[in-house]
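Shown here: the complex without one of its protein chains, the others still in place.
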Amino acid sequence: MINYLPILILFIVAVGFAVTNVALSAVLGRQKPGVEKLSPYECGIEPIGSARERFSVKFYLIAMLFVIFDIEVIFLYPWAVAFKSLKVFGFVEMVIFIGILFICYFYIWKRGGLEWD
Amino acid sequence: MITITHYLVLSAILFMLGVVGVLIRRNAIVIFMCIELMLNAVNISFVAFAYHLHSMQGQMFVFFTMTVAAAEAAVGLAIIVAVFRNKETVNIDDMNIMKW
Partner (left out) sequence: MTFNILSILPILVLAGFGMLVLVVDVMSARKLGEKNLLAYLSLAGIVIAAIVSRNSTATTLFSFNETFTIDNYALFFNILFLLSTGLVILISHSYIKREDINHGEYYALLMFSTIGMMLMASGADLLNIFIGLEVMSISIYILTGFKRSKLISNEASLKYFLLGAFATGFLLYGISLVYGTTGTIDLRQIASFVAGKGGVKDPLLLMGMGLIIVGLGFKVASVPFHAWVPDVYEGAPTAVTAFMSVGPKAAAFAAFMRIFLTAFGSSHYEWQKAIWILAVLTMTVGNVVAISQTNIKRMLAYSSIAHAGYLLVALVAANNMGVSGTLFYLLAYIFMNIGAFAIVIVLSQKGDVGMNIDDYAGLGFKHPMLAIAMTLFMFSMAGIPPMAGFVGKFYIFSAAIKSGYVGLAIIGVINSVISVYYYLRITVIMYMKEPVRDFHPLTISPLIVVAIAIAVVGTLHLGIFPSKVMEIAQRSILTLR
């Protein structure tokens, strides 16, 4: 356990530094809230409309595609762990698997699923 | 000491929360999230069993459940978006064109 002592010290120092700074700025700083200060910061430009707008459906499409490809990669982990014992068979299977994913990607691309407009 | 029973009880509670959510909520997306909760509750029980039995099959099953859930999520969202485009609502009480 003693080996982890430096990490504990670092942790305490880091937390202490952050807390101290926040506390100091709250205590020492002058607070004059106004309309301008409380409005959302949009690169210095005047905010337009409400932030609670409906998202474009295109985000959903991209999210769906992302979820699929993101999760399929899950199979690479067990394969990588057992790579040595699976030998060539595992390799070929994974090439086929990635090949199928590639065909899917190609299909989505050609179908226009990745185009924003 | 956390035993397998704890995990199983947790899994059962989460599963029941999902079931109750599906039965009482009215928004299609929330219902779908409850279904996902059910699937993930089952995942917990699979992993707990796999650890308890020292068997890899359960963990393997979880991998597949997760991918299946992802595929279902994609298709489900697509269907819900299609419904919303035509109907401007995803409240399942409004899904009443067909009655027996």
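Each chain carries a letter (A and B) given by its place in the written order, and its residues are counted from 1.
We take it that contacts are C-beta pairs under 8 Å (C-beta built on N, C-alpha and C of every residue); 3 or more make two chains touch, one makes a residue touch a chain.
None of the values given here were measured: they were computed from a predicted structure.
Residues of chain A in touch with the missing chain: 89, 100, 103, 106-107, 110-111. In the full complex, chain B makes contact with the omitted chain through residues 8, 15, 18-19, 22, 28, 31-32, 35, 38-39, 41-42, 45-46, 48-49, 52-53, 55, 57-58, 60-61, 64-65, 68, 71-72, 75-76, 78-80, 82-83, 86-87, 92, 95, 97-98, 100.
Keep this in mind: only the chains that are shown with their structure count from here on.
Chain centres here are Cα averages; for chain A and chain B they lie 23 Å apart.
Those residues of chain A that touch chain B in the complex are listed here as 57, 60, 63-65, 67-68, 70-72, 74-75, 78. Chain B makes touch with chain A in their complex at residues 60, 63, 66-67, 70-71, 73-74, 77-78, 81, 85.
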